[in-house]
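Everything below concerns the one structure shown next.
Every protein chain of the complex appears in place save one, which is left out.
This part shows chain A:
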Amino acid sequence: MTTAISVSGLVKTFGRTRALDGLDLTVRTGEVHGFLGPNGAGKSTTIRVLLGLLRADSGDVTLLDGNPWHDVAALHRRLAYVPGDVALWPTLSGGEVIDLLGRLRGGLDAKRRADLLERFELDPTKKGRTYSKGNRQKVALVAALASDVELLLLDEPTSGLDPVMEAVFQECINEERERGRTVLLSSHILAEVEALCDRVSIIRDGRTVESGTLSELRHLTRTSITAELAGAPNGLADLPGVHDLKAEGDRVKFEVDSDKLDAVLQALARTGVRSLTSQPPTLEELFLRHYADELAPNGKHTAAVSR
């Protein structure tokens, strides 16, 4: 088995709202897959369909070679889920919830549980509502990470964690990858996705707009170049793929479509280059390119966010 999750043409409507509109998603076994999209794009709905909580209207969904709607009990033994909004039973302590969820999944590694409690600095004796949002998330994370499962479905698991805990989380996910577990990580924290994910899918309005490795996606966007040239930058502005050119004597600053980079660099080299810095596109730019085009006309926002 090389594919842990395979979704194609998934449609889910709630009344008149079309939450998922032909979504595609492929997660390979053993990878950490970033699942990105603006609020309301359909990330949580997709995860709920994968968990068999929602029934898909149409489309094919395969999870660990099974059907998430029909093979619930068999599949759920092999996965763990951390919801975006973690609720706990008011009368149960955090430790009790961790044990209960672990046992219901089919086993908890006691040593790993103790280790995780320590690393996340979580007090397991407090009860339900006395935990803060971040600590409730830690309860769900410890329960999921200490479970003996193949697949982790994490829905914005770190939205309430502080930066120190965020670092602990990243360590833990890297350990999971080393153990060969598959992770679907829905997140808004781009640094986290950049640090952790092998591949990324970006969705919007219930549809997948980009999918691939980060380097593949970077080809789809622009690199910022600042260079000091030996002579006047003749004809640079006319080259295909060059945008927002600013020239000051011999110094030029511009953006170039990543797939035209080679031709542009050759043109620069012909003029002669004294110094050159290039900045690869950040995930943030990728993200904004797909999210924000209703906010600003295409092209302008890229310049606005370049660092």
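One rule holds in what follows: contacts are C-beta pairs under 8 Å (C-beta built on N, C-alpha and C of every residue); 3 or more make two chains touch, one makes a residue touch a chain; residues count from 1.
One rule holds for everything that comes next: contacts and distances are computed from a predicted model.
The complex appears with one chain absent; UniProt names that chain "ABC-2 type transport system permease protein" among the candidates "Response regulatory domain-containing protein", "Stage 0 sporulation protein A homolog", "SCO6045-like C-terminal domain-containing protein" or "ABC-2 type transport system permease protein". Residue in contact with the omitted chain (choice from A:4, A:32, A:64 or A:79): A:79. Shown as candidates are A:3, A:29 or A:130; the residue that touches the absent chain is A:130.
Interface note for the absent chain: among A:2, A:17 or A:91, the touching residue is A:91.
Taking the complete complex into account, residues 48, 51-55, 72-74, 76-77, 79-81, 83, 85-93, 95-101, 103-106, 124-127, 129-130, 140, 153 of chain A touch the chain not shown.
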